[in-house]
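Below is one structure; the comments refer to it alone.
Every protein chain except one is present and positioned as in the full complex.
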Amino acid sequence: MSLEITEPTPVIISEERQVSDTRRELVLNMGPQHPSTHGVLRVRLTLEGETITGCDPVIGYLHRGVEKLGESKRYAQFVPWTDRTDYVAAPSNNLGYVLTVEKLLGIEAPERAQYWRMIMAELARLASHLVWLGTHALDIGALSMSLYCFREREMILDIFEKFCGARLTTNMMEIGGFSRPIPPDLPDMIRDFLAVFPKRQREYEDMLSANPIWLARTRGVGVIEPDVAINYGLTGACLRGSGVNYDVRKAQPYLFYDRVDFEVPLGTHGDVYDRYLVRMEEMRQSLKIIQQCLDQVPTDGPLKLAESNYVIPPHDTVLTTAEDMQRHFIWVIKGFSPPKGEVYLAIEHSKGELGHYIVSDGSPIPYRLRIRTPDFVNLQSLPYMAEGAMLADVVALIGTIDIVLGSVDR
Amino acid sequence: MNWAAFLSNYIFAFIVLNVMLGLMAYMTYFERKVLAAMQDRVGPKRTGPFGLLQPIADGIKLLAKEDIVPKNADRLVFLVAPLLSFVLAPLSAAVIPFGGTVTVFGQEVNLYVADINVAVLYVLALGGMGVYGIILGGYASANRYSLLGALRSAAQVISYEIVLGLSLVGVFILSGTLSLVQILEAQQQPLSFGGVQVPNWYILSQPLGFVLFLIAAVAETNRAPFDLPEAESELIGGFHTEYSGFRFSFFFLAEYINMIAVSLLAATLFLGGTDGPIADGVWWLAAKAALFLFFYIWLRTTLPRFRYDQLMGLAWKVLLPLALINIALTGLIRLWGLGLL
Partner (left out) sequence: MSAEVLVFDILGAIAVLAAAGVVLARNPVHSALALVVSFVNVAAIYVILRAEFLAAAQIIVYTGAILVLVLFVIMLVDPDNLPEFHGGRPVQRLLALILGLALLGEVMAAILTRTIVGQPGPWSPQAVAAVGGNTQALGRVLYSGYVLPIQVTAVLLLAATIGALVLARPDTPRVRALVRDTATISLAHPRGSEMANGVEPALPALAAGQLKLEAGERTLVMAKSGDDFLDQPVWGERHQS
């Protein structure tokens, strides 16, 4: 039997077009292999000279069917997959999913675990914003910022590593709390980071905030009016940069965000620079939240909900008591069956509102799992911002939306 | 014809050419080390002591790589463009005076390859020719990114060459010559203000011209923050996207040689060249040029990149009027100095 190999039909990705006698358009295919499309985003640009007349983002190059995979796995088995959606802020994804499942089950993790979840989520926000700042500045041409930002991100990753052994795909949260103990020197590591970071952040701002070239490249570029931002369904800094006060942590507080004191920065012009300022301020507010959580968190107490059929029993009792051993066996082999129903829960991810929607038919596997990732929705605004801008602005605009293609394509 | 003089001049030109090529290789090492130090890294350190063999390893790597010519490329132009860039780049070193005249084996040797009476114009003309390598390379690659890079480059070089030329007019007015050797001589007589000896370097009498020259020179050599023709975050590699192996290295080397040449020119025109507080000589020129090269790298680590329209706006709306004002002011002062006003 011979295997017939057919030549793939060439896909014409660009052509020139005569618009009128004097105007000609050039179609430029940017990506999916391009240094500044943050992974595998492809943007089909129509150019007239250097001015953009059309912009068409093409996604799906990193689509792995995460939602469908979730519909074939038991609830607890899906947690590692959430790491792989937005891989620069993995703990936040864990949190969003775990909280949704807990809401479906009607359980709540112990107070101590809730505080630590907050700390980890805020650290993830910082790590994500640092990656955003580094790559955004690099796209605009500030070469050194990426290295400075990754230096501080290393400190956060070290904290994650200390806590759960992994740096990028952390898989650190579980339904019902944490099963790992908090390492005794972890609070000090975090406090060290809190002491160092504000000074470093001032250094970044010294380099960028008042730099004339940075201002020229970001001010008045990519303006989104508040009504447009709402109509596009933007969330996160893209929405708040336009001056709309919507932060899930304030609007529908989850965990203990109502117990900590922080403010939500809102932009007044809605351009790239405002979103930059908003994210910078959010980093400062995150530090404030982490500091308060560290002060408020009980030093002792359970980290995981005990005596619930939905929660994996702790290791020590599994090995000493018969009922926990049986429970553990069943939990691992069969999973658990949540009540029938559907649930949606949103958290404030570093990029915006991260929502998980789960439909349960009472079996150990979700009937439907839908992840509303913020950057997928935010990416819609790219054509709106890009039309009429210059070619060089496109990279600034992709940067300002703050996308991670793993999260956009899922 | 004095064959001994001809031969000694030829030997000196040979030395200058080879020193430029060697310097250029170590310029990449210098840049990587300085960048690394500014970015909290260590830079090359594994290849040889302190990584000193890194440029050689890079060179071997580039020469050994496959030379790819794209299918749709304009083959002849594609092959010629990098050569054009590379051949033109070191020629401007021919008019840089590395000192006066020394006697070697009873033979008078000039420490410059040629003293042309339009030396500065010659350097500008070379800059104008150098852009052909970029334009033709970008055109011949049959790639849209390359073409955009080439178009940007053409517009940028034309605009900034005007500023570059006009920023130097003040120096010509003060020195009354276009020859670099004579400009250097004119800077060597110190001025005296009430007993205080001040070097007559043109940076002191032409500060605005110096700043304009510096900005235009960075743009002319396509370096950050004016590196739009090869802006990697927008145009991937710009005009050299499709180039590989030693043809790419020709573009790369030409850029570094141009940087060195422009630094030498700036040191000669504005900082008194080989003139120094003690022991005048070529080491002063080297130190001053190194200062400019450091400045180039410093800019690259610090500043974001301009946008295309902002770049052109800067040249035509800010720098050009300033250069014209500078010329007018210098001319008035010169007339006043000559007692004609």
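The letters A and B name the chains in turn, as written, and every chain counts its residues from 1.
Following the convention adopted for this analysis, contacts are C-beta pairs under 8 Å (C-beta built on N, C-alpha and C of every residue); 3 or more make two chains touch, one makes a residue touch a chain.
Treat the numbers as computed from the prediction; the structure is a model and nothing was measured.
Visitor: For a quick check of understanding: of A:A195, A:A210 or A:I333, which residue touches the chain that isn't displayed?
Guide: From the options A:A195, A:A210 or A:I333, the contact with the absent chain belongs to A:A210.
Visitor: Among B:A155, B:A186 or B:M312, choose the residue that contacts the chain missing from this document, as touch is defined above.
Guide: Spelled out, the listed residue whose C-beta touches the missing chain is B:A155.
Visitor: I'm checking contacts with the chain that's been left out. Which of A:G31, A:P110, A:G270 or A:P338 qualifies?
Guide: Candidates A:G31, A:P110, A:G270 or A:P338; residue touching the omitted chain: A:G270.
Visitor: Tell me which of B:V16, B:L35, B:A93 or B:L147 is the one touching the absent chain.
Guide: Spelled out, the listed residue whose C-beta touches the missing chain is B:L147.
Visitor: So one chain is hidden, and I want to know which residue out of B:N2, B:N117 or B:Q189 touches that hidden chain in the complete assembly.
Guide: Selected residue, touching the omitted chain: B:N117.
Visitor: Touching the absent chain: which residues on chain B qualify?
Guide: Listed in rising order, the touching residues are 74, 76-77, 116-118, 121-122, 124-125, 127-129, 131-132, 135-136, 139, 147, 150-151, 154-155, 157-158, 161, 165, 176-178.
Visitor: Suppose we count only contacts with the excluded chain; which residues of chain A make the list?
Guide: These residues of chain A touch the chain that is not shown: 16, 18, 22-24, 51, 53, 205, 209-210, 215, 219, 225-228, 230-231, 242-247, 250-251, 263-270, 273-274, 277-278, 281, 387-388.
Here is the rule we go by: only the chains that are shown with their structure count from here on.
Visitor: Between chain A and chain B, what is the gap in Å from one C-alpha centre to the other?
Guide: 46
Visitor: Could you pull out which chain B residues touch chain A in their complex?
Guide: Touching chain A: residues 35, 38-41, 144-145, 148, 152, 224-225, 227-228, 231-234, 236, 300-310 of chain B.
Visitor: Spell out the residues on chain A that touch chain B in their complex, using ranges where they run on.
Guide: 14, 26, 28-29, 34-36, 50, 137-144, 147-148, 151, 207-208, 211, 213-214, 216-217, 390-395
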